[in-house]
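Encoded as structure tokens, the structure appears first; notes follow it.
A protein chain is absent from this complex, but the other protein chains hold their places.
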Amino acid sequence: MSDNSSLIVFSGDLDKAIASFIIATGAVAMGKQVTMFFTFWGLNVLRKDQYVKTKKTFLERLFGWMMPRGTEKLGISKMNYGGLGAWLMRYIMRKKNIMSLKQLIETAKELDVRIVACAMSMEVMGIKEEELLDGIEYAGVATYLAAADDSNINLFI
Amino acid sequence: MSDNSSLIVFSGDLDKAIASFIIATGAVAMGKQVTMFFTFWGLNVLRKDQYVKTKKTFLERLFGWMMPRGTEKLGISKMNYGGLGAWLMRYIMRKKNIMSLKQLIETAKELDVRIVACAMSMEVMGIKEEELLDGIEYAGVATYLAAADDSNINLFI
Partner (left out) sequence: MSDNSSLIVFSGDLDKAIASFIIATGAVAMGKQVTMFFTFWGLNVLRKDQYVKTKKTFLERLFGWMMPRGTEKLGISKMNYGGLGAWLMRYIMRKKNIMSLKQLIETAKELDVRIVACAMSMEVMGIKEEELLDGIEYAGVATYLAAADDSNINLFI
């Protein structure tokens, strides 16, 4: 047993996504290897900002259209008020010189945080690889569990 | 210290319940002993589909009537739209031949996952033993903590 860290990012909320990347990059700073496993709504955190042309069924297209595309579109888990709350949080973080979620993701990648998208959730939600950020992995729950088994800090966010 | 797994299932959302059983059965496949501790809204995951006659106070009856009864009634944590989102998720999973939550629970039981209902939450929410699935345990937080203490993967879902 080892002392790495693993995070399941199930939530697609801006505030929880920010928390997960702050924990992940903090854990790297402590010398840990970190794996982040994005599943269900968490996949929205990894979506590219721009529209990507893909072959989808009608339902997949509907799902994709209803879900936020990329870090700038995510809402917050409380007091979102149709996006106003999320806008306010982004505004305050920028004013206080705190890294944006986009910058946090970039930093995590540079620090070699393993970013893994859950293949089964992508199947259910009809999200295709070309819609997600470059330089990430695609895998199933076994990959997550192997990383978690090597970790002493495991969180479900 | 051992390397089992334990999950607290606090949420009664369909999507989170599915995630928790996929993790639980996956962990068994890795050779782990798994304990799932269902508390608060998570108890709704374990409710029988059919109505069960019980002696309850008025408030207990009200709570029981407002909360979903069984896996087919659970909503999803985002974009539920009065049950439409949950219906869509069930439909897609069936079409893609992914196990339903009901089947996942059955599988977990066959794999000897320990399913524990939180006695204190049952007291607060007025849920009686006869309303919950057969073959589960009833216990308090000390039982959960003992299982968690023997685990290297502990999640709160």
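Chains here go by letter, A and B, matching the order in which they are written, and residues are numbered from 1 within each.
Everything below uses one rule, namely that a residue touches a chain if its C-beta (ideal position, glycine included) is under 8 Å from a C-beta of that chain, and two chains touch if they have at least 3 such contacts.
The structure displayed is predicted, hence computed values, not measured ones.
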| item | value |
| --- | --- |
| Option touching the unshown chain, where A:Q33, A:T54, A:S77 or A:S100 are the choices | A:S77 |
| Chain A, residues in touch with the chain not shown (by the definition above) | 3, 15-16, 19, 22-23, 26-27, 29-30, 77-79, 88-89, 91-93, 96, 98, 152-157 |
| Interface residues of chain B (partner: the chain not displayed) | 1, 8, 10, 12, 39-41, 59, 63, 66-67, 120, 123-124, 126, 141-142, 144-146, 148-149, 151-152, 154-156 |
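Everything that follows uses one rule, which is that only the chains that are shown with their structure count from here on.
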| item | value |
| --- | --- |
| Chain centre separation (chain A, chain B; CA means) in Å | 25 |
